[in-house]
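Here is the structure we will look at, set down as structure tokens.
A single protein chain has been omitted from the complex, and every remaining protein chain is retained in its original position.
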Amino acid sequence: MIKPLGDRVVIEPIAKEETTASGIVLPDTAKEKPQEGKVVAVGSGTLKDGERIALEVKEGDRVIFSKYAGTEVKYEGKELLIMRESDILAVLA
Amino acid sequence: MIKPLGDRVVIEPIAKEETTASGIVLPDTAKEKPQEGKVVAVGSGTLKDGERIALEVKEGDRVIFSKYAGTEVKYEGKELLIMRESDILAVLA
Amino acid sequence: MIKPLGDRVVIEPIAKEETTASGIVLPDTAKEKPQEGKVVAVGSGTLKDGERIALEVKEGDRVIFSKYAGTEVKYEGKELLIMRESDILAVLA
Amino acid sequence: MIKPLGDRVVIEPIAKEETTASGIVLPDTAKEKPQEGKVVAVGSGTLKDGERIALEVKEGDRVIFSKYAGTEVKYEGKELLIMRESDILAVLA
Amino acid sequence: MIKPLGDRVVIEPIAKEETTASGIVLPDTAKEKPQEGKVVAVGSGTLKDGERIALEVKEGDRVIFSKYAGTEVKYEGKELLIMRESDILAVLA
Amino acid sequence: MIKPLGDRVVIEPIAKEETTASGIVLPDTAKEKPQEGKVVAVGSGTLKDGERIALEVKEGDRVIFSKYAGTEVKYEGKELLIMRESDILAVLA
Partner (left out) sequence: MIKPLGDRVVIEPIAKEETTASGIVLPDTAKEKPQEGKVVAVGSGTLKDGERIALEVKEGDRVIFSKYAGTEVKYEGKELLIMRESDILAVLA
């Protein structure tokens, strides 16, 4: 199991072909290209005044994030991204 | 449905032709060109001392924002922008 | 109506010819040229610990602001500026 | 009347000839040249936790400030400077 | 014994050959290459309002960290890295 | 009298010849050259939560400070430096 620290999130990016399925089409000429993915693990949250503030996203959420956000890791054969929750723009529900 | 995170807002920009309808005309020579749009979704707010502070703008608001603010996404056929509330300059009421 | 967000203020700049009327003459060789204007709308204030802190300036105030501050908008035929209150230097009373 | 905002101060700079009167001589080769002036108006102070914190300087104080600080304005025939109190180095008493 | 200060952590990096053992394969073309290691010592935590906030990682944890993070030291024949906990991306459990 | 504001301190630098008297010799090849001086006036302290926090240094202290810190002023024939207390490295007692 991979457990991100603090306000970090592990995301499995969704390939561009799948992207249309959820209704999101990423413009080619976007100033800052976002990307879609699925949250596979979330950190325990940011520490504020001695308490952990839970993250807004949860495991299984489909999210849009800034394309150049995060660090790539390969884990159990999957290419994953570890990024801060603040790099996630929106949840698709 | 697209749900922005934290203090982010999803905005549907209004094309320049429509702009005059609401009385705003954007100067061509503006130092920093603002743009008009409609708020289509708002985040749950910023977290301060364990409480979510609701945003000032709400769904349906017509807003002026800095033109180069936000990230473009195409969602269900519409071109939308996801930006922080602090990139919104004013509400037109 | 145009309602600025947070600590922003909408200002109608006063043309240079009118400037002498209020006794302010802006030096040509100023390091950082200020400009005079009239406040036409103020935001609801900055949020601090769950409370809105009202702005110091109010509608109708004649103010001096840093010339390059703010974003230009044209609204109902008037050229206005939207800037943060912190870009206003002083009130003329 | 000119009323500076927040922690700003309006200062009437003192010409170099007068400078010796108070005993201050500004070195020509100073790394960062300060300048002397008289406080003509002070802001209502910085807002901290809902209260205005009064400034340390008051009207009439003779002060030394960093030469390149502030914004020049001409008001009722006088050349004045509007700067933040933090740009004032010391009071001469 | 080597005791890191504050929110710092001492890590023994794991050579690339061992990396596959835990299932992590680091992509060669990663934008920002992470690296795997074992925590050998943790600091007493960050000081917040007079209390030490314990770190999330503990001795013995297998962690992924940003490759260029930290400072190299050789201690008792081992090459170690001292970095801040915020440079650790995730724990492998 | 010269009274520095806030956390500022007025220092009379000690010429290099005198420096050896107190046992400090400043290396010529230092990465960042400190300098020795005597505190001649201290500000009323930084304002935190409505209270003035007194400075650690006091009038008469011999201090070491970063050589390029502060602003030079000539006052009553003496060359003085006005700097923030944070630019003082240590007190010699």
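For clarity, chains are labelled A, B, C, D, E and F in written order, and residue numbers in each chain start from 1.
In this text, contacts are C-beta pairs under 8 Å (C-beta built on N, C-alpha and C of every residue); 3 or more make two chains touch, one makes a residue touch a chain.
As the structure is a prediction and not an experimental result, all values here were calculated from the model.
Chemist: Report, in label order, the displayed chains that the undisplayed chain touches.
Modeler: E, F
Chemist: Residue by residue, what part of subunit E touches the chain that was omitted?
Modeler: Within subunit E, the residues that touch the unshown chain are 1-6, 8, 10, 41, 44, 47, 49-50, 68, 71-77, 79, 82.
Chemist: Using the document's contact rule, name the residues of subunit F that touch the chain not shown here.
Modeler: 23-27, 30-32, 34, 48-49, 51, 53, 56-57, 64, 66, 85-86, 88-93
We take it that only the chains that are shown with their structure count from here on.
Chemist: If we look at subunit C and subunit D, which chains touch each of them?
Modeler: Under the touch definition, subunit C and subunit D have no mutual neighbours whatsoever.
Chemist: Using the touch definition up top, find the fewest steps from subunit C to subunit F.
Modeler: Each step joins two touching chains, and the minimum needed here is 2.
Chemist: Once subunit C is fitted to subunit E on CA atoms, what angle does the rotation have, in steps of 5 degrees?
Modeler: 155
Chemist: Mind checking subunit A against subunit B and telling me if their interface is mostly the same residue numbers on each side, over half, or mostly different?
Modeler: different
Chemist: Approximately how many whole Å separate the CA-defined centres of subunit B and subunit F?
Modeler: Distance between chain centres, rounded to whole Å: 51 Å.
Chemist: If you look at subunit B, which of its residues touch at least two other chains?
Modeler: 49
Chemist: Name the shape of the chain contact graph, picking from line, ring, star, complete and other.
Modeler: Basically the chains just string along in a line.
Chemist: Using the touch rule from the top of the page, what pairs of chains touch, sorted by label?
Modeler: A-B, A-E, B-C, C-D, D-F
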